[in-house]
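Mind having a look at this structure? Questions to follow.
As you look at this complex, bear in mind that one protein chain is not there, while each of the others sits in place.
Right, subunit A next:
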Amino acid sequence: MATRRVVQVYLDLLSQPCRAVHILLNCNKIPHTVRTVALRKGENRTPEFTKLNPMNRVPVMEDNGFVLTESDAILKYLAAKYDVPEHWYPRQPEKRARVDEYTAWHHNNTRPHAAKVFILEVLVPAQTGSPVDEGRLIRALSQLDDTLDKLESMFLRRQPFLCGDDITVADLLAVCEVMQPMGGDRDILKERPQLQRWRSRVQSAVSESFDQAHAVLYALRDRRKAKL
């Protein structure tokens, strides 16, 4: 009988959804191997990776031949398969619905709006050598501001975490997006104490796996700061 391999994940830790998957795996001590895919080096466009994922995106999970893309799907699969503590993706219908509501809303809101700030401030200038497009950045920050307002007033409200009293996969997805502009040394939660406190609670809940996942992002920030 062939030995079952541990689950394999293809990640670039500069990618927000990759970090969410990384944190879930590590703080639940789920046995896994990480294969690094450096997007900036085009490692997602190799024939080998394209065969694995024709959309050339990360994260990708491979479980003994079963290949899965999309961080939402991967997080939910891992939570179910490895029987992690229930709070990550609660079973009770109303509680689960709150997590599903957030993970759906996230795609069109937190994810693109936080990513855009990072893309405009860090990625585009790095790739093109041109200065930051200030006009577009201001508009992106304004849009992000609206989204953070909603994150606070619609989801967090007076709760400890986005979907209730305990941390869920929703918090992982959100926190990783909110951290991304840190790569350009921008803390988008600077003027938002409520969300800052939420972020701290998330960090505490996942302990060292937070900084482990974000090490590459911090290094990027530090390199950029050193250049200034």
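One rule holds in what follows: a contact is a pair of C-beta atoms (placed from the backbone, for glycine too) under 8 Å apart; a residue touches a chain by one contact, two chains touch by 3 or more; residues count from 1.
One rule holds for everything that comes next: contacts and distances are computed from a predicted model.
**Student:** Of the candidate names "EBP2 protein", "glutathione transferase", "BHLH domain-containing protein" or "Septin 4a", which one corresponds to the UniProt protein name of the undepicted chain?
**Tutor:** Checked against "EBP2 protein", "glutathione transferase", "BHLH domain-containing protein" or "Septin 4a": the hidden chain maps to "glutathione transferase".
**Student:** Looking at A:Thr69, A:Thr168 or A:Ser209, which residue reaches the missing chain?
**Tutor:** Answer from the full complex: A:Thr69 touches the omitted chain.
**Student:** I'm checking contacts with the chain that's been left out. Which of A:Glu94, A:Glu134 or A:Asp165 qualifies?
**Tutor:** Hidden-chain contact among the options goes to A:Glu94.
**Student:** Could you tell which one of A:Phe49, A:Trp105 or A:Phe161 touches the chain left off the display?
**Tutor:** In the full complex, the listed residue that touches the missing chain is A:Trp105.
**Student:** What does the interface between subunit A and the hidden chain look like in terms of residue numbers?
**Tutor:** 54-55, 66, 68-74, 76-77, 80-81, 93-94, 96-98, 100-101, 103-105, 107-108, 111-112, 150, 153-154
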